[in-house]
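First comes the structure, then the notes that go with it.
Only one protein chain is missing; all other protein chains are in place.
All chains are identified by letter, namely A, B, C, D, E, F and G, in their written order; residue positions are counted from 1 within each chain.
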Amino acid sequence: MIAEFQLDWQRTKRTSFPEAVFCSGKSVAQIEAIVQSATERQMPLLLTRLTQEVFSRLSPEVQSVLARSDRSQTASSSVPPTTLQSGIGIVTAGTSDTPIAYEAAATLEFMGYAAPIVADVGVAGLWRLVSRLEEIRQFRVVIAAAGMEGALFSVLAGLIAAPVIAVPTSIGYGVSANGHAALSSALATCAPGVVVVNIDNGFGAAAAAIKMMRICQHS
Amino acid sequence: MIAEFQLDWQRTKRTSFPEAVFCSGKSVAQIEAIVQSATERQMPLLLTRLTQEVFSRLSPEVQSVLARSDRSQTASSSVPPTTLQSGIGIVTAGTSDTPIAYEAAATLEFMGYAAPIVADVGVAGLWRLVSRLEEIRQFRVVIAAAGMEGALFSVLAGLIAAPVIAVPTSIGYGVSANGHAALSSALATCAPGVVVVNIDNGFGAAAAAIKMMRICQHS
Amino acid sequence: MIAEFQLDWQRTKRTSFPEAVFCSGKSVAQIEAIVQSATERQMPLLLTRLTQEVFSRLSPEVQSVLARSDRSQTASSSVPPTTLQSGIGIVTAGTSDTPIAYEAAATLEFMGYAAPIVADVGVAGLWRLVSRLEEIRQFRVVIAAAGMEGALFSVLAGLIAAPVIAVPTSIGYGVSANGHAALSSALATCAPGVVVVNIDNGFGAAAAAIKMMRICQHS
Amino acid sequence: MIAEFQLDWQRTKRTSFPEAVFCSGKSVAQIEAIVQSATERQMPLLLTRLTQEVFSRLSPEVQSVLARSDRSQTASSSVPPTTLQSGIGIVTAGTSDTPIAYEAAATLEFMGYAAPIVADVGVAGLWRLVSRLEEIRQFRVVIAAAGMEGALFSVLAGLIAAPVIAVPTSIGYGVSANGHAALSSALATCAPGVVVVNIDNGFGAAAAAIKMMRICQHS
Amino acid sequence: MIAEFQLDWQRTKRTSFPEAVFCSGKSVAQIEAIVQSATERQMPLLLTRLTQEVFSRLSPEVQSVLARSDRSQTASSSVPPTTLQSGIGIVTAGTSDTPIAYEAAATLEFMGYAAPIVADVGVAGLWRLVSRLEEIRQFRVVIAAAGMEGALFSVLAGLIAAPVIAVPTSIGYGVSANGHAALSSALATCAPGVVVVNIDNGFGAAAAAIKMMRICQHS
Amino acid sequence: MIAEFQLDWQRTKRTSFPEAVFCSGKSVAQIEAIVQSATERQMPLLLTRLTQEVFSRLSPEVQSVLARSDRSQTASSSVPPTTLQSGIGIVTAGTSDTPIAYEAAATLEFMGYAAPIVADVGVAGLWRLVSRLEEIRQFRVVIAAAGMEGALFSVLAGLIAAPVIAVPTSIGYGVSANGHAALSSALATCAPGVVVVNIDNGFGAAAAAIKMMRICQHS
Amino acid sequence: MIAEFQLDWQRTKRTSFPEAVFCSGKSVAQIEAIVQSATERQMPLLLTRLTQEVFSRLSPEVQSVLARSDRSQTASSSVPPTTLQSGIGIVTAGTSDTPIAYEAAATLEFMGYAAPIVADVGVAGLWRLVSRLEEIRQFRVVIAAAGMEGALFSVLAGLIAAPVIAVPTSIGYGVSANGHAALSSALATCAPGVVVVNIDNGFGAAAAAIKMMRICQHS
Partner (left out) sequence: MIAEFQLDWQRTKRTSFPEAVFCSGKSVAQIEAIVQSATERQMPLLLTRLTQEVFSRLSPEVQSVLARSDRSQTASSSVPPTTLQSGIGIVTAGTSDTPIAYEAAATLEFMGYAAPIVADVGVAGLWRLVSRLEEIRQFRVVIAAAGMEGALFSVLAGLIAAPVIAVPTSIGYGVSANGHAALSSALATCAPGVVVVNIDNGFGAAAAAIKMMRICQHS
């Protein structure tokens, strides 16, 4: 059984994702071992939540095979494709949500997509969103990152036809500390077409967006 | 000390509220005793959360001194003033929020205010809110009732100058069951000028609105 | 401004959804008014969470324009299209999750999609899922409904290439009462490509699935 | 549509608030960019939750245009008005609540209001509150900051005619850690006329107080 | 070991409590068996949370040995002592808290104490409490029952020297539903000398009050 | 009124507590001001949660009037009485609960009571508790500190006649992190006579114990 | 792959459990279909949480193949083995926990084990537990059911060598309503050797006990 299952699994992986490693909570030794193993197997690797502090403690050999971006806190061991696909866009409610937007953008680039970021269009000043609406409507899939009360998700989904992948962010204090108020807003939205990923999960939103884009390639 | 404190207290009450009774959780005998006591003291009385079922079990004498409204689930023992003041308006996100809006309106009428209800302007269809905006901007104080994800509070407060009293309603299911998602949204809003009362507390929102209107009479 | 906004809004609605009404928490009079208004405007209408008990209390006129399904607790005022599109499938973990699956299927049919239900493939008996895998892999978008611990979401997303829309259901007791354990599992999944809607939100999952299918029509 | 909406939005802003920036969670580079942009546009700017540690890491140019107060953790880029309006007062339950009171007072001063602080009048020693009552009754709007069990909100609102804006503070430990016990008390109060803002939200309380004071200027 | 432990246990029980039975969640057959067993052993028995509905389904034999009070929902199988001790008093914030006060009073009477109830002295109208203060100060131990935001506990403990046993009640809605807001207030109080029992636990408060009164008899 | 209320308040304070200051969350300047004020008024002062780190940052003048104990994290500005009363005892479940026990003991000493600590008698090894039982039974009031699952409260209260003041401690991890599991156990106990204070509130437990001891002096 | 996986799965099932159906939340039609399918396949079937009310609505044919027990709310379609194995015992803290104990006992009997129930040995009266200890020590695996504060789990595990499977029950009110206090106690216990199943999960505890007994048969 195992051999057959293995074959089947390989088939699944062809339409799936390269290896990605969530670095938060892993030791330096664990991260080094994962990078070395991937390098030996010549498999592209994406690392997320890799802080500068942890990166600087990795061995020079491991550092040398990784390209790290500070604004997205990601690193990858492969050269991104020279031509990137379009169709996915990222929208953020506030300045503080941008690290999550960059994590999503870095994941998308790693997978071959260039995703513009339309930043700081939270709905307390509705004008900011309305003035960028035509631009947002060009996207076939929209990732929206918002903390605080997360009202952006409902308003945005009511204004565009594309599916909205809501990423609640852990921006806020009091009742919105840790992102649970924004998460509840995203799940409880009365606007049809909003789907939700975990708090601060820019990587997961990007992965879902790519799976959606691939729908059209499904035979 | 007690006599002096009593005098002081009476002075406070002059600028305060007539007696109001939250009937949910009180027995028929308790409600009857309260109504009879107020009637004897010739004090106007407002009863909230008085269901038809409980009302029908009150004694005929008590029923006869009360005028009950089914849509607001309130009753009062006094004839409302013939001329009502304006300045306060009520906005609701959905059809299901109207009972709470009616509780607020009945409280306001009992206290001498006529408050129009602008219903069903939730932000998933932003057009509904924008088309009623001029009307809403006439109000000096706005009570907003919304359940589900409560995105109305932030959007509304960003569009009008008046203070917004948010009443989260217990409309919803899953993460929004019991109104906690809407409550979190109201408290976590990034729009300045939103203040919040307890879930489903139409009475409290009306009392706060009146206290705000009285600011201008403060000497 | 309003006229222009209105035009823009109409454009948005063309690519959007017909009216849908969540009946739970609405009074008989409110539901009747909504149906009559939609009938007069000749707009198709979908009603969800419409129990037999509430339906039976609607006026004969309103009942006569509605076709109600007991297993999905939905009703609609329009004849479903004679030809239905394929591409969306529904997977459930247990027998108790089927009402939510039927709500999703009824919404999809109302919108022009025929969605097969692959029922009772929860992962405690992994064989049940594996034996239906080829069938599930034909779907371009998969809606997965699961209660209890919601382990199905992670396992399923690891085995197929299509995006998985997780609908946690309120099936369970103790820590899983009300669906919060399944919701947490869906959001916390380590499998990329899972997106989540509110607990028991079969309608929302269907709406999101349609938005995803329309990605390919985006110009 | 956009041009018209923009005009409308400008009209809204005239009666609204200057830009305010919540610095917690923003990077030094983000704060610098916001200050520089506001300086170029000659717009007054209020920064809240700006710690000394972060302030000291801002560029000398940016530091030079900001006046920072340590007790309120705020900074502003504009000279406060020479004549300040009265009418708003701030009351605190304990010594530990004063930072929040100062944040509110700094926001009010930035907006043109001088707000006295009546500190340390928590109700466990009722005498402290009663002895300051005449002073508190002069205010037309009262902001009350309290942590722990937040009993001050109910007692205060029962003693004065002005609206009470409750700011629960994150002062406490055990069940009152993070301010949730005080928040619940504020929302659950049986005293009519209490409205609530998010935990530690001194800025929001000040903004709401100003909106209330403006009611009397509403035409 | 067992024999010795048994002797020791008997000694403990002499200073302890007669048997008490919490009837909620027990079947009619279980309650009947407990009453019959106690009757045979000639042990006095107190039953709490015994609704009229359940009582009416007990066998006539069992009913005949029980004296049930509707307002306290308790029943006992023994004649209360003819002379009752004083020293314990009960204070309630609102009318709705009286059932819990009666449960405490019935427990105290069963144990030989007459406890007056000072009802409806919630702090939103501080005058009500102040006017009864001399009466309350006569008690050596005070049981205080309050729901909603539970501000009574702090204010009361600040005004009297006796220990205050706080019984949060499940009176309230929204954030105070089920008594958790009042429970948090009781635990988080800044007034020294407040101790707390479970929500609605009038029996437990009475038991603790008696244990406190017995301190003075301790040799 | 104020003068009379003031007199009444002084009377209350005679039977009440000296000033106590919870230092956590207060600035060095605030603590210094409080100590200086008390010193000038020649009032004894107890400071709790005063870490060595904060103490070392106080001015030499303030440090010189305080006697600080590291194990209890308390300090006081008065010489403790030379003769201390007995009657109160402290019991702890584990080694980690001792800091809370010392806070209670220091408070008691400040108020004139010597309270022995019976440490490390948690019920997982029941023998440890049983072997100290005779000693514990000498106390007229027992303070019990326990974290983790807090089973000690129920077992202890079943074995002794004295009232048990449960202090849940924030010792534990996973579900018992922050003391909420122990708090729930204390409140939900099926043993009559247990009363509860906030998590880690050794001071409050001591204050309540003293109020109980004073019952016997009540005239 | 599927055929091989199927074979492997069959092997797993040989050492596993017959089909069990959790009836709560399933419709009458669903339960009937499951019973009929099992009957046709001649597979033994256990139904749990089958109330008398639901049972009475099943078709006479389905009723006729089921033997239902009211005290355990279970039914089975097979004759229990004539000889039952011993080694597993069930201990309960209170009378109210017995329905869960009976569910466990019925499951065990269905699987071939006779499990005695040692009832009502909660630790508030430690004597009750100590006097039954010799009996309990005969069991090789102990299932313990307790609600309220769940102190039984820790005390019991400290007194016996066998593994303790804790079943928190939903018996209680206030903080212990729904069994979460007992669940926390079970998980947070400081006694080694306690393992936990979901609240009220008598079936799961029985299944785990059997898996433990089978350890000794493992080759």
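Rule of thumb we're sticking to: a residue touches a chain if its C-beta (ideal position, glycine included) is under 8 Å from a C-beta of that chain, and two chains touch if they have at least 3 such contacts.
Since this is a predicted model, take the numbers as computed values, not measurements.
Enquirer: For the chain left out of this view, which of F:A145, F:I171 or F:V197 touches it?
Expert: Here the residue in touch with the unshown chain is F:I171.
Enquirer: In the full complex, which of C:A75, C:I90, C:A106 or C:A181 touches the chain missing from this view?
Expert: Only one of C:A75, C:I90, C:A106 or C:A181 touches the chain omitted from view, namely C:A181.
Enquirer: Write down which of G:V28, G:V65 or G:V195 is the residue touching the left-out chain.
Expert: G:V195
Enquirer: Going by the touch rule given at the top, which residues of subunit C touch the chain that is not shown?
Expert: 93-94, 122-126, 148-151, 153-155, 157-159, 172, 174-176, 180-192
Enquirer: So that we can see where the missing chain sits, which residues of subunit F does it touch?
Expert: 95-96, 98, 125-127, 130-131, 133, 171, 173-177
Enquirer: Name, in rising order, the residues on subunit G that touch the hidden chain in the full complex.
Expert: Contact residues on subunit G toward the absent chain are 12, 15-17, 20, 87, 140-141, 158-163, 165, 183, 187-188, 192-199, 203-204, 207-208, 210-216, 218.
We take it that only the chains that are shown with their structure count from here on.
Enquirer: In angstrom, rounded to a whole number, how far apart do the mean CA points of subunit A and subunit D lie?
Expert: 35
Enquirer: Indicate the residues of subunit B shared as contacts by at least two other chains.
Expert: 1, 5, 125-126, 158-159, 174-176, 183, 187-188, 192, 198-199
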